[in-house]
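What you see is the complex with one protein chain gone and the rest in place.
The block that comes next holds chain A.
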Amino acid sequence: MAATFKQKTVQSIMQQYFKDEKTKMNTEALSLLTEVITIFVQEAITRTAKQAKKDGEDEVTLEQFEKILPQLLLDF
């Protein structure tokens, strides 16, 4: 797959949420976390699409996403 998050973006997002400004991330952790976040997004898409197919609808709407959201959040 080609589209992934930029490591710099992930780092900036993390940095602004850290309570202690001294907290840093090493490169290995950063690339692994980037992978985790990318998988999270892909998983959300896959599950929503699957739910839509189950419901027998061509276009995916928020209704399907709402259905899969609780389990998605529990799994990550």
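The criterion applied here is as follows: contacts are C-beta pairs under 8 Å (C-beta built on N, C-alpha and C of every residue); 3 or more make two chains touch, one makes a residue touch a chain; residues count from 1.
Simple rule for what comes next: contacts and distances are computed from a predicted model.
Q: One chain of this complex is not shown here; going by its UniProt record, which of these names is it: "DNA polymerase delta subunit 3", "Large ribosomal subunit protein mL50", "U three protein 7" or "Centromere protein S"?
A: "Centromere protein S"
Q: In the full complex, which residues of chain A touch the absent chain?
A: With respect to the unshown chain, the touching residues of chain A are 1-6, 9-10, 12-14, 16-20, 22-26, 28-29, 31-33, 35-42, 44-46, 48-49, 52-53, 58-62, 64-65, 69, 72-73, 75-76.
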